[in-house]
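Only one protein chain is missing from this complex, and each of the others stays in its spot.
Moving on, here comes chain A:
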Amino acid sequence: MLVSDTDTPTASVPPRDGRFDVAAARRRCLELRHRILDLSRNLAAMHIAPAFSCLEMVDAIYFGLMRRDRNGASSDTFILSKGHGCMAQYAVLERLGVLSSEDLELNCKPEGRLGGHPDYGTPGIEASTGSLGHGLAIGLGMAYADKLKREDRRVFVLVGDGEMQEGSVWEALMMAANLGLDNLVCLLDLNDFQGLGRTSETHPHFYPIVDKIAAFGWEVASVDGHDAGALVDAFQSRRGGVPFFVVGRTIKGRGVAFMENVPIWHYRSPDAEEYRIAKAGLREVGSGGGTAPGGGS
């Protein structure tokens, strides 16, 4: 049985480059979870567990991996290919001041500009996703264009494990190393769940995943996807020269005990009582390790 309120710090925290503050990231993600829960009150249904699953990864991408100039602008790009997890991205973009609090309050309302999936043209949103299996090819095209134009930009793409069943993801995976795209980073939210249940039960031959991707010429790291520090470290200690893939082992619904690994929370908003319990139980999340068999590899 998994505990939800794991607030025990990870045993050893390797040195970082000083920019990424792990303790601050944990506090931030706790606040972001509160924010997302509060916003869920506005909506009949929300993809809440998919957002909690990738929250630390999205936070680490924006605050730890994407380079920013003094004005906070970044020439690096992030595409949330599993677009249904967009509450994580919206909450981070609000935090960064890219989206306003009103934007988030009006999410999925006709007066607002945010919807149930990221929409290209909205501030901070670099591609329209929602149909799974598109983001990596788009990111690959951006990374290739940046190479052609000799621009020093990185493209980060976050995909879901269910999403990885789309053939298009594998076409992009096969192509990236052929194009020598060491500026392309793919992060996998490996929560071992998808729409219709637990992946290791419904599609056990999805695993091993690390070996499959490495066989296509990517450098692959596997980390605790709720440990933002570990994600940043993995990126900083990569060998480089080839596209980089990070398997983040996660827990779907992470942070709210009754949502963790419970399929109905894929697309549902808590009712008043569930909301109260969820809010009362929120703690900082520093690790989780995921529930995929064999640590996801």
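Note that a residue touches a chain if its C-beta (ideal position, glycine included) is under 8 Å from a C-beta of that chain, and two chains touch if they have at least 3 such contacts; residues count from 1.
Keep this in mind: contacts and distances are computed from a predicted model.
Among "1-deoxy-D-xylulose-5-phosphate synthase", "Anti-sigma regulatory factor, serine/threonine protein kinase", "Acyl-CoA dehydrogenase" or "ABC transporter ATP-binding protein", find the name that the UniProt record gives to the complex chain excluded from display.
Its record in UniProt gives the absent chain the protein name "1-deoxy-D-xylulose-5-phosphate synthase".
Out of A:Glu163, A:Asp189, A:Asp227 or A:Glu260, point to the residue that touches the absent chain in the complete complex.
Spelled out, the listed residue whose C-beta touches the missing chain is A:Glu163.
Considering the complete complex, identify which of A:Pro50, A:Gly64, A:Gly85 or A:Gly133 is in touch with the unshown chain.
Going through A:Pro50, A:Gly64, A:Gly85 or A:Gly133 one by one, A:Gly133 is the residue touching the chain not shown.
Touching the absent chain in the whole complex: find that residue among A:His34, A:Arg68, A:Arg95 or A:His117.
A:His117
May I ask you to list the residues on chain A that touch the chain which is not drawn?
Touching the missing chain: residues 43, 83, 107-110, 112-117, 119, 121, 128-133, 160, 162-167, 194-196, 199, 202-203, 206.
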